[in-house]
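With one protein chain removed, the remaining protein chains of the complex are shown where they sit.
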Amino acid sequence: MNIVVAMKQIPDLQQVRIRNRQPVLDGVPMTFGSIDKNALETALQLKEAAGGNVIVISAGTEELEDTVKEALAAGADEAYLVLDDELENIESSVSAHLLAELIKQIENIGIILFGEGSGDNYSGQVGPRIAEILGLPEVGYVCDIELEDSRVKVTRSLEDCEEIVRVNLPAVLTIMADINEPRIPSVTQILKAGKKPKQILEVEDIGLDLKGDKKIITLSSLAPENKRKQITVKNGEELVDALLTEGVIRR
Amino acid sequence: MDLRLSKEEELIQKAARDFADKMIVPIAELIDQDNHIPEEIFEALGDLEMFGIPFPEAYGGGEAGYLSYILAIEELAKACAGIAVVISVNSVGLSVINAFGTEEQKKKYMPECMTGKKIFSFAFTEPGTGSDPKQLSCTVTKAGDSYILNGNKRFITNAGFQGPMVVIAKDSETDKASAFVIDKFCEGYSLSEQWNKIGAHGGPLYDVYFDNVKIPEGNVLGRSGEGLWVLKVAMIYGKIGLSGLFLGTAKAAYEEALAYAKQKTHRGQPIGAKFQHIQISIADMAMKYNACRWSAYNLGFTADTVKDPNQLLREAALTKVFVSETAVEICKIAMGVHGSYGLMKDYKIARLWGDVIIGPQVEGTSPLLKILAAGIILGD
Amino acid sequence: MEFKLSKEQELIQKTAKEYAEKAIEPLVNQIEDENRVPDEVIEGLRELGLLCLPVEEKYGGAGAGFEGFVVGLEQLARVSGGVGIFVSVVMLGTSTIAVHGTEEQKEKYLTGTCKGSWIPSVAMTEPDGADPRMLKTTAKKDGDHFILNGTKRFITNTNFAGPMVVFAKDADTGRINGYIVDKFCEGYSISEPWDKLGSKGAFLSDVYLKDVKVPVSNMLGTPDEGFQTLKVTMAMGKIGLSAIYLGNILAAYDEAFNYSKDRIYLGKPISQFESVRNSIVDIAMKYEAAKLMTYRIGYLADNTANKAKLVKDSAMTKIFVTETAVDVSRIAMNVFGSYGLMKDYKMSRIYRDAIVGPQIEGTANLLKTVVATDMYK
Partner (left out) sequence: MAGIMIYSDKDELSFELLSAANLISGHTGLPINAVCINNSEQAQGLAARGAETYLINNEAINLADSKGMASALESAAIQLDANIILLSSNRRGKELSGRLAEKLAAGCLTDVGSIKVNRDKIECMRNSLGGAVLAAQMITSDYKIIAVESRVFEEMAVGKEGPINNLKIEAQPAELEVLEERAKVGDTANIESANILVAVGQGLKSENDMLIIKELAEALGAEIACSKPVATDKKWLPEERIIGLSGKKCKPDLAVILGISGQVQFTVGIRDARTIVAVNTDENALIMQMADYIMVADLHDLVPEMTRALLV
């Protein structure tokens, strides 16, 4: 059984600075989103329990060929990638179609894993969209997975309760960050990463028109304005007095 | 030049950093107090293959080169100098086996010393001789197809861990030095009490006593009588490790001071924002750390690309002197930023102060290494 | 990571070294005494592409980038600190125009420098100091011209024809901008040259601007880019100085090394004495560290799109290299003993040159506060 993990290359958000309300992305290195790393770890643990191969899929700019080493070093066996420098800031619907094409190239799939949301946009759409394209069942916000024969028992964490669900395979699962802690890759794994098999597809191979099929337009994208009072207080008493005067607290 | 880390280098650095943050930082103070590193740490480091970064894959290593090795040692040492000392000395043993060992010796000793379960030592220094090779007093005497080893060695790191040890001793008949591999804790092997070292705790030092230790003939390392060649190679790789190690200590001191300057307030304003002398201190440290960093990384690159051992020894000696001396300067400045608080063991800088002064004193003091480098530079 | 010069950079290094030894070395005393880089040297540098190493090829430069520049300048400055400063200021002028200039400005001034006979200058400092907020030189808009008035201090290469980037305050808006002035235009005059302690050879004077008329098209960048332009200039100046004083260190190293082998004391070369050996190693060690810092800033300059961002790293490098140069000169001087004091020995010049580094383009302590401020951001 192959376990597929979808990962998204994003700028290292810790290093993004804001100038004049615009994000400065110049020189910010690319990495995988943090929940994606939990998804990969989930796949690796499933593989350790039940065998099979872990295959990473991703679509992104040419740098992705380097970034994907992070996943291969952590233990993924193989990568299927779409590389194109136009693949920056693409819509969820486009990502879903590109990734679905990659998935179609892979045989004998058991589970397709996603993080519950990407590190940058966190919109959580691509997993469910791919499930729809491929006609597969999907369970989101999974915090526990138990493999059964041709099915899987998962715990879905909702806002107010947990739901234990049994689902037929193949299935799409999106996982929560607290499901595990990603492992630290070992040295030889890191060095072998670049030598692991990679299937690389071009956008033309897939026949998708990146520009033509826009469903969303972005009107503006600015850091939120901060209009705050910025009053410096010296001690706890002064602070409490100020808050009482403002009426946000009562004694 | 291309001063970007490759993705692989970056990932090795990150693996070491993540491990250090998660597993070492929380217990670093405890390691310092107890002068003891928990075995789980060694095993976990073994699993991450941090013991074998530059060594051939065929013997269980990572074959990632010495630049990666320095990147990893820097990160580990930043969290705990003692752990880096253990790895560095272990690597010295591995380096000489790798350079001089027979196929059999390599197969026997290298893989086990990369798992964290066995740890190498290297024994050269003696009580009477300091580090002068011409005055060795440890002797071996040929007896049939074995050698009998007698004598004492001083300040030997990792001597208390299970694993092999390379010993340099003089042949009582030929008067020439040879290198041997022995198993620690074999018959006739015994240890002194631990030396009470000022810092880099966790990698304790012992004196080692050999009382008629029997060494099979097959355990001569390299050719008989060529012990000083083995020593030379050991010195090179020891200095590479120490350059990475004290680079890490320097970084730790710098980061501590920076954090302290941001946090400590004087009349409502952080000292780093208020006082120009604190700002100058911070800039001085950053500048000096940068110089150390490029020197140390350059040494790693040189070790990966340069074949001439003399050139490498020169670079290694110069870099070790520069980095370890500069690390002391950085730590002194960082101490200045802390004021009296820096004297308190509650602050990490107090621990780093004990760690950093070790640098210029070990594996050849700075003046001694300068004599050595001068010989190569002046070509005489 | 790869700490290796490219083949091209190795060749630049070799060319600069050979040219400096062959063509500059014999003239060094003359350059010092006359305080002027001779025309044949300038022409020689221009022909070999050493005058305009980082300028793009399409304007007649060598297109060697800043890494190529520092590697080349190190070798020139090793032979003559004065020539080093001269070349560095040419770089400063051309880079400032290259970063913020319009295509027309670049076409005119960069080409005029690389292929013609111009030598650029940059004028920022004033008698009251070098703090950009305190600039007193003004630019007053008057139709399609600006009228510049003010005095600039310690400006290099003012005796040559060519463009001068003058930083001045807009009389109306108070904003600082760079303006390209043609030297020796109407209203431009210079003082007697300053008699500098060391790094002599590049002409240094004050500049007086009296109702100098500059066409509006000669303003550098847009009105609100002035501060960025200034930052670029500041960063570039420090890259140049790092390379110059790296050359100074290399010169001291060579001198001390050779002297230690030649000088006989008690029947053997002094290189046999431990204290001298120690000194040589100290110098070698410090040279290596300074070299790595300098080459790295060259690398960084080539790989940083926004050159204004180099302010912190270039300042750190400049402080490190110039202060190390002073240390090294002291150590080398000790190797020479009394002989080092004699003008017959090159060491005396190298020593005088070294102390210039930490004092110019921002003193070490001033720059450290700049670095620290950046780090606290």
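A, B and C label the chains in the order they appear, each numbered from 1.
Following the convention adopted for this analysis, contacts are C-beta pairs under 8 Å (C-beta built on N, C-alpha and C of every residue); 3 or more make two chains touch, one makes a residue touch a chain.
In this text the structure is predicted, and so the values were computed from the model without any measurement.
*Asks:* Among the chains present, which touch the one that was left out?
*Replies:* When the full complex is considered, the omitted chain touches A, B.
*Asks:* Just one of A:45, A:61, A:125 or A:199 touches the chain that is missing; which is it?
*Replies:* Among A:45, A:61, A:125 or A:199, only A:125 touches the chain that is not shown.
*Asks:* Among A:86, A:162 or A:205, choose the residue that contacts the chain missing from this document, as touch is defined above.
*Replies:* The missing chain is touched by A:162.
*Asks:* Touching the absent chain: which residues on chain B qualify?
*Replies:* Against the left-out chain, chain B lists 262-263, 265, 268-270, 273.
*Asks:* By the contact definition given up top, give the residues of chain A that touch the hidden chain.
*Replies:* 10-11, 13-14, 16, 18, 21-23, 35, 91-93, 96, 116-117, 119-129, 131-133, 135-141, 153, 156-168, 171, 174, 177-178, 214-224, 226, 228-237, 239-243, 246, 248-249, 251
The rule is short, and it goes like this: only the chains that are shown with their structure count from here on.
*Asks:* Go ahead and name the chain pair joined by the largest number of contacting C-beta pairs.
*Replies:* B-C
*Asks:* Indicate the whole-number Å distance between the mean C-alpha point of chain A and the mean C-alpha point of chain B.
*Replies:* 40
*Asks:* State, to the nearest whole Å, the distance from the C-alpha centre of chain A to the C-alpha centre of chain C.
*Replies:* About 49 Å separates the centre of chain A from that of chain C.
*Asks:* How about chain A: which of its residues touch chain B in the complex?
*Replies:* Contact set of chain A toward chain B: 66-67, 69-70, 73, 184-188, 190-191, 193-194, 234.
*Asks:* Considering only the defined contacts, which chain B positions touch chain C in the complex?
*Replies:* These residues of chain B touch chain C: 1-6, 9, 67, 258, 262, 272-273, 276, 278-280, 282-284, 286-288, 290-292, 294-295, 297-298, 301-302, 305, 315, 318-319, 321-322, 367, 370-371, 373-375, 377-378, 380.
*Asks:* Within the complex, which stretch of chain C touches chain B?
*Replies:* Answer in residue numbers: 1-6, 67, 257, 260-261, 271-272, 274, 277-278, 280-282, 284-286, 288-290, 292-293, 295-296, 299-300, 316, 319-320, 365, 367-369, 371-373, 375-376.
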